[in-house]
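One protein chain is absent from this view; the other protein chains keep their places.
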Amino acid sequence: MLDPAVLVQIFWTGLATSSYMVLFTIAFALVLKVLKLWNFAQAGMMAIAFYAMYAAVNQFHWPTAAAVAFGLAMTLAATLAFEVLGLRTLRARRSSSLLFFIFTLVCSEFTAYTLTLIFGTEPAPLFPEILSPTRMVAGIAVSNWDLLAVGLTAALCAALALYLRTTRDGQFMLAVSDSAELAALYGINARRTYAVTFAIASVFVCAGMYLYGSRTATIPTAPLQLMLFAVIATLLGGMGSVLGGALAAVFLSLLQSYSVLVIPSQWQGLILYVFLFVTILFFPTGMHPMTLLRRALR
Amino acid sequence: MSAALRLSGVCKRFGGIVVADEIELELERGQILGLIGPNGAGKTSLFNIVSGVVAADAGDIRIGGESVAGRTVHERARMGIVRTWQNMRLFHSMTVLENMVLAPREYAGESLVRLWFRPATVARADADACERALAILGRMGLAHLAGHGVVDLPYGQQKLIGLARALMNDGPCLLLDEPMAGVEGQAYETMKAVVREEAAAGRAVCVVEHNISFIKDLCTSAVFMSAGRILERGAIAELLASKTLAELYFGA
Partner (left out) sequence: MEYVYSILILVGIYIVLASSFNLIIGTAGLVSIAHPIFFALGAYTAGVLAIHLHLDPFSATAAGAAVAGAFSLMISLPSLRVSGDYLLITSIGFQLGLLQVIKNLELTGSQGGLNNIPTPVAGPERGWIFSAIALAAAAAAVLLIRRIVRGSYGRAIRAMRDDELAFVALGRNAKHIKIVIFAVGCALAGVAGAIYAFYFQYVSPEQFEILASGTMLTMVVVGGMGSTWGPVVGAVLLLALPQAITFLRLPLAYMAPLQGMIFTLLVILFLFLRPQGLVAPEPPAPLSPPAR
């Protein structure tokens, strides 16, 4: 018999865990929407974010706030270099999507190798202590990390939504995502918009890696797996919909959490790929319930 | 005998824009039908729908009496419908002859199994296609260009090659999308002559054109489209004399 308390606990913990996945998915989906680019270099961004913060905390012994700022700065620098030096050149040459793909993937791989060289393959969390103080709320264990995760994610999502709707740059992003050529006719600078998009993605990536890293011991190749989750969630939510991707990320996370009740844990990872296949086979433009939910929330 | 091409009740919308509204059209062998109308009337879209590039929302399309429902683009080409493109779409890395050899309804070299186990059959099919291609090029006076890369040729010749390539498909229906645009002089005359010959040999030809003298010279009848609808059809002279159509076409 399934204890309802267990179900609720799984829901809460699953929701909290979905937080960083939501952040990674939003970053990936946003870049895909505005730049029409499958940014496989995001794994590299994620790795740099984590290890910059890790070095700041554990090697330079900086306070958390400074470490996060440092992580963000490093991620931004790497990402903008990637866009300005790399992507722009490929765009100017009208390179094929194959070359873009190879470039973004190889950047992630190069980053993974470099960080392995510097930090080794020992799993390491961001802070020495990964257990977070927990209290019981109505029979459910709620940890400080849970609250931070949910709160931070909600805040960033709200901020992004507001940004896209109210600021000029946000509006430009939506215009460019619709049609870059048309936007150019109206004087919107696509390059600047791309840079802004990557900056936002960096923020989300950093926040996500902070949450993930403060709870899980990380290795340099972990971001590649995490990024794949973001890719699947983006597909599931419908390419071009950041909200759809975020909802899909929550859905998939909860699915993985609840699957523990029915399948042995070693096969849990497989669920994601099964879902990927189901999506590609039956819902190539994104799952219809997601589309409906998206429209309902608009 | 059934018409070479028949459209009944064909409808298509893109979002809020009606691109085809209950289109009824019949094309007979030997006929050269002009499809005229202002830009954005849905003429090229109709070609896209017939050839299968775009799926119709509703309606029936038949080639030689046989329905194309559920058939993909390449299957329809094999059923006998071939078209040219406004921007030609020649294979830019290849020569004129190579472009044409890839165009018949059946291409032996498309099957890897055949390539490996029946190389002689493939070689023979290629040789046959070469001969046919040279014959078609000869009719246009362009046989000497067979070994040229298409990308270096002047515009008018490229357009002729586009037509030549389409003619490799020996099916009943030929759809020409603005074949005359930007073409003049000898190329113009050649194109007219070739299209006339094809119709005389039994092809059903439909031409989208803005060049009125071409339409007058060549087409036996015409159809006027505007905003996805066929407004008038009939003999060229009548359509061209109509005041309402002139207004729609050129604006008041």
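Order as written gives the chain letters A and B; numbering starts at 1 within each chain.
The working rule: a contact is a pair of C-beta atoms (placed from the backbone, for glycine too) under 8 Å apart; a residue touches a chain by one contact, two chains touch by 3 or more.
Being a predicted model, the structure only gives us computed values, none of them experimental.
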Option from B:A20, B:I36, B:A77 or B:L160 whose C-beta touches the chain left out: B:A77
Residues belonging to chain B that touch the chain removed from view: 51, 53, 72-74, 77-78, 82-83, 85, 89-95, 97-99, 101-110, 112, 115-116, 122, 126-127, 130-131, 134, 146-147, 149, 165, 168-169
Touching residues (missing chain, whole complex) on chain A: 38, 86, 89-90, 93, 95-99, 101-103, 105-107, 109-110, 112-114, 116-117, 120-121, 221, 224-225, 228, 231-232, 235, 266-267, 269-270, 272-274, 276-277, 280-281, 284
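Here, only the chains that are shown with their structure count from here on.
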Rounded Å distance between chain A and chain B, as computed from the means of their C-alpha atoms: 48
